[in-house]
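The complex appears here minus one protein chain, its other protein chains still in place.
Entry: subunit A
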Amino acid sequence: MKAVVLAAGKGRRLWPLTENRPKPMLPVANRPILEHIFDALAQTAVSEVLCVVGANRERIQNHVGGTYRDLEISYVVQEPQLGTGHALLQAESLLGESFIALNGDRIIDAELIEAVIDRQRETTEPVMAITRVKEPSRYGVVALDGKTVIGLDEQPLPDRTKSNYINAGVYAFGPEIFAAIRRIDTHGEQALTDALASYIDDRRLEAVRYRGTWLDISKPWDLLTVNSTLLGTERAPKAPGRSTAIDESAVVADGTAIGDDTVIHPQAAVLGGVSLGDNVSVGAGTIVENAILLSDVTLKRGAVVTDCIVGANTTLGPNTTIEGGRADVILEETLHQDVTLGALLGDNVAGGGNVTITPGTIVGNDVTLGSGTYVSRQVDDDSHVQRG
């Protein structure tokens, strides 16, 4: 059986990290989201995966290559990116009678995929997995009649949600889906959900209810919560990577994920909820808690890094303080109140000593932070922040 993984989306709400890599390549528990999805697929009847890729597709192709465990992986380029339905159309000629389709940014269990496959086999109708969440209005809310989907509202107003069930982003389709997508054109884009919303007007769409792991990563703080949820589970790496060096006097919490060639210097404290990527250097006396450090990050001595995502190849100078905690954050012109985010720092940020970063700050890629600066809110790519 074949599966299509939609991995071409831009992930704008995870700027700046998604400027240099597709969203499915963001790491949680030190492994890209995409790998977690492939792990689930590898335990099912799926043997071939078509990855629909777009901007920065090199990151996926380099990391995954042509096989993953027993899965054969091939790539279909979606260019330009005109929605999830359009993405699926790119793979049409390579797909057989029935196939699985899933979003490249939700972490799920193998059982869900199996259940979807089984239901389609029984009913020969297209199938959508649905799951129950606390805030359904963030997603596509599903109205049900028994086991059939009869309504699909994308991000309705909170008081207009018809159920707590939402579209889980895992489907089994036959060729009928392509005709449904072709009928859709919303300002030049073809969204799969729009196609399904009109499909159910006169056809059956089966629903599979699902209660297992369903982790959606669409905002920066989702990365931190999903990361800490997965650390210590079988989804996290069991042991530190190759050639790591951890000084005897450093404290490293159980369950910390540590990548290849990473070094933890004397007296450093790596507390709970931390993933350190490859070739990370944690300086002497540094304190890191509830944080994701991508590869090649250097923390100089005495830094405090809390509730924070640090982009690849970023250096934070001595005694940098990211105190962490809750703040209001604006993403894509939407205000999110009281979320836990110490900071989100982009790739290749070069920080001097004694920089203070207030909670909720987002710093773009290739930014220079001068010594002693006080950084808050949002800093654009390529900026130089100096003390006034």
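We take it that a contact is a pair of C-beta atoms (placed from the backbone, for glycine too) under 8 Å apart; a residue touches a chain by one contact, two chains touch by 3 or more; residues count from 1.
In this text, contacts and distances are computed from a predicted model.
Chemist: Out of "Phenylacetate-CoA oxygenase, PaaI subunit", "Glutamine--fructose-6-phosphate aminotransferase [isomerizing]", "Metal-sulfur cluster biosynthetic enzyme" or "NADH/F420H2 dehydrogenase, subunit C", flag the one the UniProt entry gives for the chain missing from this complex.
Modeler: Listed in its UniProt record, the absent chain's protein name reads "Glutamine--fructose-6-phosphate aminotransferase [isomerizing]".
Chemist: Among A:Asp105, A:Asp194, A:Asp216 or A:Asp296, single out the residue that touches the unshown chain.
Modeler: Per the contact definition at the top, the residue touching the missing chain is A:Asp296.
Chemist: Of the residues A:Asp185, A:Asp261 or A:Glu323, I need the one that contacts the missing chain.
Modeler: A:Asp261
Chemist: From the list A:Thr67, A:Thr124 or A:Gln386, pick the residue that touches the absent chain.
Modeler: Of all options in A:Thr67, A:Thr124 or A:Gln386, contact with the hidden chain holds for A:Thr67.
Chemist: In the full complex, which of A:Thr44, A:Ser98 or A:Ser281 touches the chain missing from this view?
Modeler: Counting the whole complex, the residue in contact with the absent chain is A:Ser281.
Chemist: Mind listing the subunit A residues that contact the chain we can't see here?
Modeler: Counting over the whole complex, subunit A touches the hidden chain at residues 20, 53, 57-58, 61-62, 64-67, 74-75, 77, 242-243, 245, 247, 260-261, 263, 265, 278-279, 281, 295-296, 312-313, 347-348, 366.
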